[in-house]
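Note that one protein chain is taken out, while the other chains of the complex remain in position.
Presenting subunit A:
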(Lines give C-alpha, C1' and ligand atoms only; values in the text may rest on other atoms or scores of the structure.)
Protein backbone atom coordinates (compact mmCIF):
# COMPACT_ATOMS: atom_id res chain seq x y z
CA UNK A 1 0.00 0.00 0.00
CA UNK A 2 2.76 2.32 0.99
CA UNK A 3 4.83 1.33 -2.02
CA UNK A 4 1.93 1.97 -4.30
CA UNK A 5 1.44 5.39 -2.84
CA UNK A 6 5.11 6.18 -3.24
CA UNK A 7 5.01 5.13 -6.84
CA UNK A 8 1.99 7.32 -7.46
CA UNK A 9 3.72 10.25 -5.88
CA UNK A 10 6.76 9.74 -8.04
CA UNK A 11 4.61 9.57 -11.12
CA UNK A 12 2.82 12.75 -10.17
CA UNK A 13 6.10 14.53 -9.60
CA UNK A 14 7.49 13.40 -12.92
CA UNK A 15 4.43 14.45 -14.82
CA UNK A 16 4.33 17.83 -13.10
CA UNK A 17 7.97 18.35 -14.04
CA UNK A 18 7.24 17.40 -17.60
CA UNK A 19 4.26 19.73 -17.69
CA UNK A 20 6.33 22.57 -16.29
CA UNK A 21 8.99 22.13 -18.94
CA UNK A 22 6.37 21.98 -21.72
CA UNK A 23 4.70 25.12 -20.45
CA UNK A 24 8.10 26.78 -20.26
CA UNK A 25 8.66 25.92 -23.93
CA UNK A 26 5.29 27.34 -24.84
CA UNK A 27 5.99 30.45 -22.84
CA UNK A 28 9.29 30.89 -24.63
CA UNK A 29 7.69 30.55 -28.04
CA UNK A 30 4.98 33.05 -27.15
CA UNK A 31 7.56 35.38 -25.72
CA UNK A 32 9.65 35.27 -28.90
CA UNK A 33 6.62 35.73 -31.09
CA UNK A 34 5.38 38.72 -29.13
CA UNK A 35 8.85 40.21 -29.19
CA UNK A 36 8.97 39.82 -32.96
CA UNK A 37 5.52 41.32 -33.39
CA UNK A 38 6.41 44.30 -31.29
CA UNK A 39 9.93 44.98 -32.51
CA UNK A 40 10.34 43.46 -35.95
CA UNK A 41 6.88 43.94 -37.39
CA UNK A 42 8.31 45.96 -40.28
CA UNK A 43 10.46 43.10 -41.50
CA UNK A 44 8.21 40.26 -40.46
CA UNK A 45 6.97 38.24 -43.42
CA UNK A 46 3.61 36.54 -43.37
CA UNK A 47 5.07 33.02 -43.76
CA UNK A 48 7.19 33.49 -40.66
CA UNK A 49 4.13 34.68 -38.71
CA UNK A 50 2.41 31.51 -39.79
CA UNK A 51 5.45 29.50 -38.71
CA UNK A 52 5.21 31.02 -35.25
CA UNK A 53 1.54 30.23 -35.04
CA UNK A 54 2.25 26.67 -36.07
CA UNK A 55 4.92 26.38 -33.37
CA UNK A 56 2.58 27.63 -30.66
CA UNK A 57 -0.28 25.44 -31.77
CA UNK A 58 2.03 22.45 -31.92
CA UNK A 59 3.20 23.03 -28.38
CA UNK A 60 -0.37 23.43 -27.15
CA UNK A 61 -1.15 20.15 -28.81
CA UNK A 62 1.73 18.46 -27.04
CA UNK A 63 0.49 19.74 -23.70
CA UNK A 64 -3.00 18.51 -24.46
CA UNK A 65 -1.65 15.11 -25.37
CA UNK A 66 0.39 15.02 -22.20
CA UNK A 67 -2.65 15.77 -20.07
CA UNK A 68 -4.72 13.16 -21.83
CA UNK A 69 -2.03 10.52 -21.54
CA UNK A 70 -3.06 7.51 -19.44
CA UNK A 71 0.16 7.59 -17.47
CA UNK A 72 -0.48 11.16 -16.34
CA UNK A 73 -2.32 11.09 -13.03
CA UNK A 74 -5.43 13.19 -12.92
CA UNK A 75 -4.40 16.59 -11.62
CA UNK A 76 -8.00 17.34 -10.80
CA UNK A 77 -7.89 14.92 -7.89
CA UNK A 78 -5.02 16.75 -6.24
CA UNK A 79 -5.74 19.27 -3.53
CA UNK A 80 -3.61 22.33 -2.92
CA UNK A 81 -3.77 23.86 0.53
CA UNK A 82 -2.10 27.14 1.40
CA UNK A 83 -0.02 26.31 4.47
CA UNK A 84 1.12 29.78 5.29
CA UNK A 85 -0.16 33.22 4.42
CA UNK A 86 1.82 36.32 5.11
CA UNK A 87 1.40 39.98 4.25
CA UNK A 88 5.21 40.39 3.90
CA UNK A 89 7.08 40.41 0.65
CA UNK A 90 8.55 37.01 -0.27
CA UNK A 91 11.63 37.40 -2.49
CA UNK A 92 11.86 33.70 -3.24
CA UNK A 93 8.27 33.66 -4.49
CA UNK A 94 8.80 36.81 -6.52
CA UNK A 95 11.80 35.21 -8.19
CA UNK A 96 9.89 32.01 -8.96
CA UNK A 97 7.03 33.90 -10.52
CA UNK A 98 9.18 36.38 -12.39
CA UNK A 99 8.06 39.28 -10.18
CA UNK A 100 4.43 38.64 -10.92
CA UNK A 101 3.45 37.54 -7.41
CA UNK A 102 5.60 39.26 -4.79
CA UNK A 103 3.36 38.56 -1.77
CA UNK A 104 1.46 35.45 -0.72
CA UNK A 105 -1.25 37.24 1.23
CA UNK A 106 -4.92 36.85 2.10
CA UNK A 107 -5.79 39.20 -0.65
CA UNK A 108 -4.42 37.29 -3.64
CA UNK A 109 -4.57 33.67 -2.53
CA UNK A 110 -8.29 33.22 -3.24
CA UNK A 111 -7.66 34.43 -6.79
CA UNK A 112 -4.59 32.33 -7.52
CA UNK A 113 -5.73 29.09 -5.93
CA UNK A 114 -9.26 29.38 -7.21
CA UNK A 115 -10.76 26.17 -8.63
CA UNK A 116 -14.27 27.43 -9.22
CA UNK A 117 -15.30 29.85 -11.98
CA UNK A 118 -15.44 33.57 -11.29
CA UNK A 119 -18.46 34.78 -9.29
CA UNK A 120 -20.00 36.46 -12.35
CA UNK A 121 -19.65 33.27 -14.36
CA UNK A 122 -21.16 31.30 -11.51
CA UNK A 123 -24.12 33.69 -11.49
CA UNK A 124 -24.65 33.24 -15.22
CA UNK A 125 -24.42 29.48 -14.91
CA UNK A 126 -27.04 29.54 -12.17
CA UNK A 127 -29.39 31.53 -14.39
CA UNK A 128 -28.91 29.13 -17.25
CA UNK A 129 -29.57 26.02 -15.20
CA UNK A 130 -32.70 27.66 -13.76
CA UNK A 131 -33.90 28.33 -17.28
CA UNK A 132 -33.13 24.78 -18.34
CA UNK A 133 -35.10 23.42 -15.39
CA UNK A 134 -38.12 25.52 -16.37
CA UNK A 135 -38.19 24.08 -19.86
CA UNK A 136 -40.35 21.00 -20.39
CA UNK A 137 -38.74 17.85 -21.82
CA UNK A 138 -40.79 18.06 -25.04
CA UNK A 139 -39.79 21.62 -25.79
CA UNK A 140 -36.21 20.68 -25.02
CA UNK A 141 -36.39 17.76 -27.43
CA UNK A 142 -37.68 20.06 -30.14
CA UNK A 143 -34.90 22.54 -29.60
CA UNK A 144 -32.33 19.77 -29.71
CA UNK A 145 -33.70 18.59 -33.02
CA UNK A 146 -33.65 22.10 -34.48
CA UNK A 147 -30.09 22.59 -33.36
CA UNK A 148 -29.03 19.24 -34.81
CA UNK A 149 -30.64 20.11 -38.10
CA UNK A 150 -28.89 23.47 -38.23
CA UNK A 151 -25.56 21.89 -37.40
CA UNK A 152 -25.82 19.22 -40.04
CA UNK A 153 -26.83 21.79 -42.65
CA UNK A 154 -23.89 23.92 -41.74
CA UNK A 155 -21.52 20.96 -41.83
CA UNK A 156 -22.76 20.01 -45.26
CA UNK A 157 -22.16 23.53 -46.51
CA UNK A 158 -18.68 23.60 -45.04
CA UNK A 159 -17.80 20.24 -46.52
CA UNK A 160 -18.81 21.24 -50.05
CA UNK A 161 -17.64 24.80 -50.08
CA UNK A 162 -16.72 25.24 -53.71
CA UNK A 163 -19.87 23.98 -55.29
CA UNK A 164 -22.03 26.37 -53.36
CA UNK A 165 -19.87 29.44 -53.58
CA UNK A 166 -18.75 29.00 -57.14
CA UNK A 167 -21.76 27.76 -59.06
CA UNK A 168 -20.31 28.65 -62.43
CA UNK A 169 -17.14 26.61 -62.28
CA UNK A 170 -18.87 23.71 -60.61
CA UNK A 171 -21.43 23.68 -63.39
CA UNK A 172 -18.67 23.47 -65.93
CA UNK A 173 -16.87 20.78 -64.02
CA UNK A 174 -19.90 18.64 -63.48
CA UNK A 175 -22.11 18.90 -66.48
CA UNK A 176 -20.29 19.72 -69.68
CA UNK A 177 -16.70 19.40 -70.78
CA UNK A 178 -15.01 22.66 -71.61
CA UNK A 179 -13.09 21.30 -74.58
CA UNK A 180 -13.39 18.76 -77.32
CA UNK A 181 -10.28 16.76 -78.26
CA UNK A 182 -11.56 16.27 -81.81
CA UNK A 183 -11.83 20.04 -82.23
CA UNK A 184 -8.28 20.40 -80.96
CA UNK A 185 -6.97 18.02 -83.60
CA UNK A 186 -9.02 19.68 -86.33
CA UNK A 187 -7.75 23.14 -85.40
CA UNK A 188 -4.15 21.98 -85.12
CA UNK A 189 -4.45 20.35 -88.53
CA UNK A 190 -5.89 23.55 -89.91
CA UNK A 191 -3.08 25.82 -88.73
CA UNK A 192 -0.39 23.33 -89.64
CA UNK A 193 -1.57 22.16 -93.06
CA UNK A 194 -4.70 24.09 -93.88
CA UNK A 195 -6.69 20.95 -93.34
CA UNK A 196 -10.33 21.74 -93.93
CA UNK A 197 -9.49 25.22 -95.13
CA UNK A 198 -8.84 24.96 -98.83
CA UNK A 199 -11.66 22.59 -99.61
CA UNK A 200 -14.29 25.25 -99.77
CA UNK A 201 -12.34 27.43 -102.12
CA UNK A 202 -13.61 27.45 -105.68
CA UNK A 203 -10.89 25.96 -107.85
CA UNK A 204 -8.77 28.07 -110.12
CA UNK A 205 -9.28 31.72 -109.25
CA UNK A 206 -8.16 33.87 -112.12
CA UNK A 207 -6.00 36.29 -110.25
CA UNK A 208 -2.79 36.98 -112.14
CA UNK A 209 0.31 35.56 -110.62
CA UNK A 210 -1.59 32.90 -108.74
CA UNK A 211 -0.71 29.37 -109.57
CA UNK A 212 -3.08 26.46 -109.93
CA UNK A 213 -4.96 25.77 -106.78
CA UNK A 214 -5.97 22.35 -105.75
CA UNK A 215 -9.67 21.98 -105.48
CA UNK A 216 -9.70 19.84 -102.37
CA UNK A 217 -8.04 17.17 -100.36
CA UNK A 218 -4.66 17.40 -98.75
CA UNK A 219 -2.76 20.06 -100.54
CA UNK A 220 0.70 20.48 -99.20
CA UNK A 221 2.12 17.43 -100.81
CA UNK A 222 0.32 17.68 -104.11
CA UNK A 223 0.92 21.21 -105.14
CA UNK A 224 2.82 21.62 -108.35
CA UNK A 225 4.21 24.91 -109.31
CA UNK A 226 4.66 26.31 -112.72
CA UNK A 227 7.87 28.11 -112.02
CA UNK A 228 10.99 27.82 -114.10
CA UNK A 229 13.63 25.41 -112.95
CA UNK A 230 15.90 28.30 -112.01
CA UNK A 231 13.58 29.62 -109.38
CA UNK A 232 14.60 27.39 -106.51
CA UNK A 233 17.95 29.09 -106.68
CA UNK A 234 16.34 32.37 -105.73
CA UNK A 235 14.47 30.68 -102.98
CA UNK A 236 17.65 29.19 -101.63
CA UNK A 237 19.19 32.61 -101.64
CA UNK A 238 16.15 33.96 -99.86
CA UNK A 239 16.12 31.14 -97.40
CA UNK A 240 19.78 31.37 -96.64
CA UNK A 241 19.35 35.08 -96.09
CA UNK A 242 16.71 34.27 -93.55
CA UNK A 243 18.34 31.42 -91.73
CA UNK A 244 21.97 31.69 -92.53
CA UNK A 245 22.05 28.06 -93.62
CA UNK A 246 20.84 25.87 -96.41
CA UNK A 247 18.03 23.42 -95.96
CA UNK A 248 19.19 20.01 -97.02
CA UNK A 249 16.18 19.34 -99.21
CA UNK A 250 16.89 22.43 -101.27
CA UNK A 251 20.65 22.05 -101.43
CA UNK A 252 20.21 19.39 -104.07
CA UNK A 253 18.30 21.90 -106.12
CA UNK A 254 21.19 24.30 -106.14
CA UNK A 255 23.44 21.78 -107.72
CA UNK A 256 20.98 20.93 -110.42
CA UNK A 257 20.11 24.55 -110.97
CA UNK A 258 23.64 25.84 -111.13
CA UNK A 259 24.59 22.98 -113.38
CA UNK A 260 21.97 23.75 -115.97
CA UNK A 261 21.48 27.50 -115.90
CA UNK A 262 22.25 30.52 -113.86
CA UNK A 263 19.30 31.67 -111.81
CA UNK A 264 19.84 35.34 -112.57
CA UNK A 265 20.32 35.05 -116.32
CA UNK A 266 16.68 35.02 -117.12
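Worth a mention:
Everything below uses one rule, namely that a residue touches a chain if its C-beta (ideal position, glycine included) is under 8 Å from a C-beta of that chain, and two chains touch if they have at least 3 such contacts; residues count from 1.
We adopt the following convention: contacts and distances are computed from a predicted model.
With the options "C-X-C chemokine receptor type 3", "Exosome complex exonuclease RRP44", "Mediator of RNA polymerase II transcription subunit 18" or "Replication factor C subunit 3" in hand, the undepicted chain maps to the protein name "Mediator of RNA polymerase II transcription subunit 18" (source: UniProt).
Residue A:197 is the one among A:67, A:113, A:128 or A:197 that touches the chain not shown. Where subunit A meets the missing chain, the touching residues are 168-169, 172-173, 176-181, 183-198, 200-202, 205, 207, 209-213, 218-221, 223-225, 227-229, 231-232, 234-235, 238-239, 241-244, 247, 249-250, 252-253, 256.
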